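Have a look at this one.
Heads up, one of the protein chains got dropped from this complex, but the rest are sitting where they should.
Here is chain A:
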Amino acid sequence: MERRAIEEEINKLQVEKLRIESRIISLQSQLNQNGQQKQLDDKNLSGWKTTSSPPYGDHGLSKELIYRYSRHLLLPDFGIQGQANLLNSSILVVGAGGLGSPVALYLAACGVGRLGIVDNDIVELNNLQRQIIHTEAFIGKHKVESAAAACRAINSTIDVIEHKGALLAVNALDIISKYDVVVDATDNIPTRYMINDGCVLLNKPLVSGAALGLEGQLTIYHYNGGPCYRCLFPTPPPTSACQRCSDSGVLGVVPGIIGCLQALEAIKLASSVGVSLSGRMLLFDALSARIRTVKIRERSLNCDACGENPIFTKKLFRSFDYENFTETPIFDLSCENLMLLSKEARGSSNEYEELLNNGKPHVLLDVRPAHHFQIASLPNSINIPLPNIEKELFTIDSALKEIGQCKETDSLYVICRRGNDSQIAVQILHQNGYSTAKDLIGGLISWANLVNCDFPIY
């Protein structure tokens, strides 16, 4: 077997191992939960929903529903009509992650008649910091199952529909057509364009939210003559401008706040109450505690999706390649993909381990941002973040000098998180005369997978 193939096999097995471990944790917490559930059943709290009285008004709400939603009914601006509209409506939530969690929880609680949830993902431990609909018991299970179970636990009187699997151009129209309102709670740009085009084709209002880092954005597309996503963004941004939560991080409560606001806007649309955000965009900046609403452009008559001569038909939509259009994959493939360097300028984690064991004098340069370096780093590595390398070559020189080496000797190694930035760093080093600098393939993730499974992955 070729070295690379072996490494890939090891990677695969590591993932499998994580999955099995998660499954064990999940089963253990299920054991605990079953105990608690039994106590609840013994108290027989659910008697109220077994009876159903004839309606005392023309709204059709039973005595049980009037009691359940009484705080809504007391609102003069919402009232029995708003609630009746909500109960007769259907809303599709695309994505059961950081945004989708509060959206689905609130929509279930407030009594949307039919609530659909789409997601293809599995619950992982590092989701729970923000995806509050999921619990430890569901690690390793489908997010859709987990989210639906949480919604049903809150409100057993509504219809919760599970759409397990990704929303793709081939199935999107069939799914979207079953709902009145669509909530975009996804995390990637090809899916955002696709949901938009699908909603325009089927004439559904789209409540679109996004969050990253400490900021969030929210608006409603294709409603009441307002613009659609393509009116605002006819050309997709360059791939390098599209940050993901798995790279840039996100404070859990930030998508929580945007998700709550998405739920609110969806409820307003479904119950025909209030003034929607159509034509305006809400911008949230958590660090400065600032929320502002700005006026956005009108619907564009030249828009490919909703303009006067749209290019999209249902047939074209189904075969449209959104990943190619946006040059971005739908699924987050957090693995090495850059191939900048020749074979000779790269080394594997195992080769580096060998070098450590042989006691070969060398300098290990870690080019991650300082706040990454603080999470975990290899012993004796020095941290110079990628953008600073050219300014701080002297630090490398003095580190090499300290161990009796110099620029040209084969003793400088570069590492990063995944093995992309380290290649860029080695290119820079080569240009500056460090002709034998090498990077470590797959970065620290590969180190953790191949050499030291105790090294933390984040």
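By definition in this document, a contact is a pair of C-beta atoms (placed from the backbone, for glycine too) under 8 Å apart; a residue touches a chain by one contact, two chains touch by 3 or more; residues count from 1.
Just so we're on the same page, contacts and distances are computed from a predicted model.
A.B. asks: Write down which listed name, "serine C-palmitoyltransferase", "Ubiquitin-related modifier 1 homolog", "Cytoplasmic tRNA 2-thiolation protein 1" or "Outer envelope pore protein 24, chloroplastic", is the UniProt protein name of the chain that is not shown.
C.D. replies: For the chain not displayed, UniProt's protein name is "Ubiquitin-related modifier 1 homolog".
A.B. asks: Hey, which of A:E145, A:E162 or A:D187 is the one touching the hidden chain?
C.D. replies: Final answer for the missing-chain contact: A:D187.
A.B. asks: So one chain is hidden, and I want to know which residue out of A:G216, A:G347 or A:G443 touches that hidden chain in the complete assembly.
C.D. replies: With A:G216, A:G347 or A:G443 as choices, the missing chain is touched by A:G216.
A.B. asks: Can you work out which residue in A:R71, A:R292 or A:K315 touches the chain that's missing from view?
C.D. replies: Hidden-chain contact among the options goes to A:R292.
A.B. asks: In the whole complex, not just what's shown, which of A:C245, A:A305, A:L365 or A:I384 touches the removed chain?
C.D. replies: Candidates A:C245, A:A305, A:L365 or A:I384; residue touching the omitted chain: A:C245.
A.B. asks: Write the list of chain A residues that the hidden chain touches.
C.D. replies: 95, 97-100, 185-189, 192, 209-213, 215-217, 232-238, 240-245, 248, 250, 255, 281, 283, 285, 287-288, 292-298, 387
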